[in-house]
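Step one of this worksheet: look at the structure below.
A single protein chain has been omitted from the complex, and every remaining protein chain is retained in its original position.
Up next is chain A:
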Amino acid sequence: MKHYLYLHWQSARTALAKLVRQPVANLLSLLMLSIALALPISLYLTVSSLQDWIGRLTATPQITLFMEMSAEPADHAAVDATLKAHPKIASYQFVSRAQALADLEARHALAGVAEGLDGNPLPDAFVVTPTSLEPDALERLQKELSGLPMVAEAQFDAHWARRLYGLMALGHHLTLALAVAFAVALVLVTHNTIRMQILARRDEIEVATLIGAPDSFIRRPFLYHACWQGLLAALIAWGLSALFVANANPAIQELARLYNEQVELRGLAPRELALLTAGAIALAAIGARLATRQHLRQLAPR
């Protein structure tokens, strides 16, 4: 067992040394692989960051009840009582029209806007947090609440966000399709790299076979070469995606700030990086395995 491990360690080391010794040729295919990996990763990071953010927006859906402008404190009290007794409402908050205007001024730095206005155009409102997150139940509640006396309108806060969420699901599918395409590309590129190497080392393979090298011995250096290449490609792709995130973030944050939101693209989580690395290595190994199987069969002196 120890001997076996030793053999593998030897192959792994030699393969890495060879990889480093021909930097230009290897760098090109390495870059090709890295970029191929970095594209779906960047898209994935974008989509999942946006998804996280939208998820946060829609996680606690709220319904805002706007009162008629003519509503009296007695009307408020009636609505208040209904809300308090309602089994499907977790909590609610009364926002007076004066408070709403103050909020608006503070949030959008529109100090003094009230002076320019002819009185306060905002209605009194209740912000209601329902117990259920289920879309149908929410809709029913919204209908019911909009029917309360002196309630002008019951509005979902994040209606548009829900739509966007659906759009993001589409983005997710796109990422997946892209990832599959590039995974196949990774296998093919590795296959080709290894095929070239086998051809370049025909003589060596022939002699080794003649003096007693089993297929596993012949295959091993190529497998290790591919695995190193997969590992390095994954790490470089990680670097490229980090670069993308760093570059894209200021622009996205700028845009989000216009809507008074906080959105930030995230980098790969450690778990995702591990998955990426393992995946890239596995795919590269598959490519190498296919190439060696095909070509060793042709070169076999039997």
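Note that contacts are C-beta pairs under 8 Å (C-beta built on N, C-alpha and C of every residue); 3 or more make two chains touch, one makes a residue touch a chain; residues count from 1.
Throughout what follows, contacts and distances are computed from a predicted model.
Its UniProt record calls the unshown chain "Cell division ATP-binding protein FtsE", which is the correct pick from "Ferredoxin", "ABC transporter permease", "Phenylacetate-CoA oxygenase subunit PaaI" or "Cell division ATP-binding protein FtsE". Set against the missing chain, the residues A:Met69, A:Val184 or A:Val207 yield one that touches it, A:Val207.
Mapped onto chain A, the footprint of the missing chain covers residues 3, 6-7, 10, 203-204, 206-215, 217, 301-302.
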